[in-house]
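The other protein chains are all here in position, but one chain of the complex has been omitted.
Residue numbering begins at 1 within each chain, and the chains themselves are lettered A, B and C in the order written.
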Amino acid sequence: MTAKDRVAVIGASGYAGAELVRLISSHPKVSLTLLTSRQYAGKPYEEVFPSFTGYVKQKCELFEPEDAIKKADIFFLALPHKASMRVASPLIEAGKKVIDLSADFRFNNLESYETNYQKHEVPDLLQKSVYGLCEVYKEKIIDADLIGNPGCYPTSILLPLIPFLKSKLIDSQGIIADSKSGVSGAGRTPSLGTLYCEVNEGFKAYKVSEHRHAPEIDENLSIAAGNDVNIMFVPHLVPMSRGIVSTIYARCINETNENQLLDCLKSTYSNCPFIRILPEGRMPNAAHVRGTNFCDIGVKYSPNHGMAVIVSTIDNLIKGAAGQAIQNMNIMMGFSETDGIEAMPFSI
Amino acid sequence: MTAKDRVAVIGASGYAGAELVRLISSHPKVSLTLLTSRQYAGKPYEEVFPSFTGYVKQKCELFEPEDAIKKADIFFLALPHKASMRVASPLIEAGKKVIDLSADFRFNNLESYETNYQKHEVPDLLQKSVYGLCEVYKEKIIDADLIGNPGCYPTSILLPLIPFLKSKLIDSQGIIADSKSGVSGAGRTPSLGTLYCEVNEGFKAYKVSEHRHAPEIDENLSIAAGNDVNIMFVPHLVPMSRGIVSTIYARCINETNENQLLDCLKSTYSNCPFIRILPEGRMPNAAHVRGTNFCDIGVKYSPNHGMAVIVSTIDNLIKGAAGQAIQNMNIMMGFSETDGIEAMPFSI
Amino acid sequence: MTAKDRVAVIGASGYAGAELVRLISSHPKVSLTLLTSRQYAGKPYEEVFPSFTGYVKQKCELFEPEDAIKKADIFFLALPHKASMRVASPLIEAGKKVIDLSADFRFNNLESYETNYQKHEVPDLLQKSVYGLCEVYKEKIIDADLIGNPGCYPTSILLPLIPFLKSKLIDSQGIIADSKSGVSGAGRTPSLGTLYCEVNEGFKAYKVSEHRHAPEIDENLSIAAGNDVNIMFVPHLVPMSRGIVSTIYARCINETNENQLLDCLKSTYSNCPFIRILPEGRMPNAAHVRGTNFCDIGVKYSPNHGMAVIVSTIDNLIKGAAGQAIQNMNIMMGFSETDGIEAMPFSI
Partner (left out) sequence: MTAKDRVAVIGASGYAGAELVRLISSHPKVSLTLLTSRQYAGKPYEEVFPSFTGYVKQKCELFEPEDAIKKADIFFLALPHKASMRVASPLIEAGKKVIDLSADFRFNNLESYETNYQKHEVPDLLQKSVYGLCEVYKEKIIDADLIGNPGCYPTSILLPLIPFLKSKLIDSQGIIADSKSGVSGAGRTPSLGTLYCEVNEGFKAYKVSEHRHAPEIDENLSIAAGNDVNIMFVPHLVPMSRGIVSTIYARCINETNENQLLDCLKSTYSNCPFIRILPEGRMPNAAHVRGTNFCDIGVKYSPNHGMAVIVSTIDNLIKGAAGQAIQNMNIMMGFSETDGIEAMPFSI
């Protein structure tokens, strides 16, 4: 038996960090050797997440680059934007594999990043990074050292749309994505808007046509379409913990039907273990992918409107964050793509 | 003090029926004199809805037309489609006021009703009925004897869209309404799809582009636009009990801005106590209208897309059912429009 | 028409404060003339609680004793413990009526307060204050100037137990209260423990046998029993916004039955509009009192155990806070006891 690769989770006290820790703890090929959290440094991790009692024995540490470099080979960064780029540099220089869950390495276009986020401090690293949308950019990921792990909303929108744009089945202009997310997408830092009583029995749109995931989506849709795409993207908050559902409206270029649309998805994703194309007449439900790395996709064509309605769902913390990050690691490291993320969904 | 008008609720065992009973019980101008339910006939109403203990002393009765005619002056029908049309006939013949919460009297166009529902047994009554969208058809409602009370989704979509169509601010073609409803919209009859464990922690689209509320919406949007409108309507199920949020996408005919759009709504609804137009930059939340007869509306204009995103919210059981029915009664009977439905929303 | 009494809510930015504002806004005998909040001073109140849009026009102000004394006659204090005692002093000196929702004026026994909270800065005021458990201490409340409004858990436990203790139907020793509360009881200040994702799909006990409501309960049970009572009190957190259910276990002194137990409650509370004694065989549900000032009580006697199981429920923000505070005001001011708090519960 060969030694397992050593993995670090930098910024382990948020929900995505916790999912990383959970998935890594059960992964057959790697072992968790470093857990960092500024807020909880020195505290046993199982006190930060009591459900992990008995599973994770480590304490949270402070991130110290030199020490970290000694302790692990693969680094997952679950840090806020900006913090990530500073942490990534020394790790990449030391020859480590880095998978970053922030937005810092998601863009090809520096200007787009800087317009929507802030000045980029390591633009050369941005150039070297690969956008980790596994099913679409797998060939690049294989050789990458630095992955910008996709945003949750973008994952749910790009996976169903890219095949249609590449095959010219839908018009690249006028696409609308009406997305709905569970509350964990907003993170674990206490805030008024994510209190139980503020969310429960409510539903709202937010950042209408202003969310920073839109340029991330546009960049990748444009690559697929071969021309500029400018999606209308409106996110909403759902009173549930996990899950994203995106309902996407796109005009079809020619008259079509559900079978043709579904076939396009099926042939594109025939070798992709985490994409489930639902049969005609069925639509996805966030509950059915909860706890898994699946993206479920259903399609309806309306001849009256010449329009396809495409509905996709993911678990925002797994396929939309930690699960896809593990999938990226699996691809980079030559593991089986499903290692550690093959859990079957619950019935309810 | 003059005698109060006597009111009957026919079909009082569902959620809309219960809300009618609640609102009528506190209404200053009417008194509840008849409660019917086939399923619970003979049973004290407070055993059917235990929260009403101490408020509603009546037992559920079977509906017997001759008896009912003697007992009440105003009839609310909270019955399934088809049952309503049969019950309405003898009541109208006897000179009663009837407000029907089913779809049976919502359509002007007989063919549209029969295509989407079933054969209409009293088409002449359909001709005499008025569509009870209070803020839009108030003048007709004043003189009506028979009201087809609007559907919940249509109410949430028609109120924000009609002013824009009338003032030609938006294109009547290509409108998309992505609506989200709480579970009470599906009624109180036990079914697998509305069990707690099936809904909780899930989110899904259903009847995509096939829901029977679409033709009801189209008929009224077409009247406002002066031409045929064919909306793309996709409903979703939210894990909450009450509330609808509709996110509506419409292309603007000319360049515009939020102020112009909001002004159009404000001037249209300036005398409407149940419409709240939110200030620029705010978007509605289903929680903020829960338990009330309000429709809250917010608007965002995206110059990049030349598109308005209009978000509306109502309580599906009140403005979307029982509350609007009471409002219709108030208008028909010459009461103050807000009588019995002026409750202030809760903070949470 | 006589002028309405002027009311101030000091500390209006929490959930209890918001419920006070809501109830006062609809109260027929008083008008809201001052709203204070340190955190939101200068901000329109309807931006703090957007559901109140159109109802509450005031801005939040800073509390300035001299100014406040000019602006209002009756003061509700919805402040943290300790802040209340400091604010109450100048108001009482100025001859105002004060209803305090903190623990600062709930105790007869100074030592008990100081052991469980902190040093009391105005112990003479504590002596003059009256514990505002309306149904039990009504005679004292009529003449009071300063009310210590009861805690939410104590209200739910004292109302069902006091009649049994007074009539010697139950043993005052060995009583256990297993209480369950919705999340709003923890307040509106953001904290990890009240985030949606931390509460949702969970259930836990907390402060087991250590909660500061226990001495408040004991003091009042002891008065009723005529001897020292030391209850075992364990609170739990329920994933819902509002509501408390207390399941109380007490040994019966003699063999008895449900009828005798229910009769004791019925005769004690025969003139109390907010107590609903459920018929034999029915047990209360937090949902059935939500949004109301009711306390619902059900009783089961187990002959095998010689034990009564008493289950009570209240809305923690209303009968457990703002509603009972209004009821106290009604009693103090000679209004009808139900003024402003007679809303009927929802069906769901």
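Convention: contacts are C-beta pairs under 8 Å (C-beta built on N, C-alpha and C of every residue); 3 or more make two chains touch, one makes a residue touch a chain.
Bear in mind that the values here come from a model prediction, so they are computed numbers and not experimental data.
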item	value
Touch with the omitted chain, as defined above, among C:104, C:198 or C:219	C:198
Touch criterion as defined above, residue of C:180, C:213, C:276 or C:319 at the omitted chain	C:180
Option touching the unshown chain, where B:42, B:190, B:281 or B:334 are the choices	B:190
Selected from C:98, C:130, C:169 or C:283 as touching the chain missing from the view	C:283
Hidden partner interface residues of subunit B, rising order	15, 183-184, 188, 190-192, 194-201, 239-241
Missing-chain contacts mapped onto subunit C	174, 176, 178, 180, 182, 197-198, 200-206, 208-209, 230, 232, 234, 236, 238-243, 245, 247, 249, 283-288, 290, 298, 300, 302, 304-305, 307, 309, 311, 313, 348
Hidden partner chain, residues of subunit A it touches	15, 18-19, 21-22, 25-26, 49-55, 184, 200-201, 241-242, 276, 278, 282, 285, 287-291, 296, 343-348
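One rule holds for everything that comes next: only the chains that are shown with their structure count from here on.
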item	value
Neighbouring chains common to subunit A and subunit B, by label	C
Centre distance in Å when subunit A and subunit B are each reduced to the mean of their C-alpha atoms	39
Residue list for subunit C, restricted to those that touch at least two other chains	15, 184, 200-201, 241
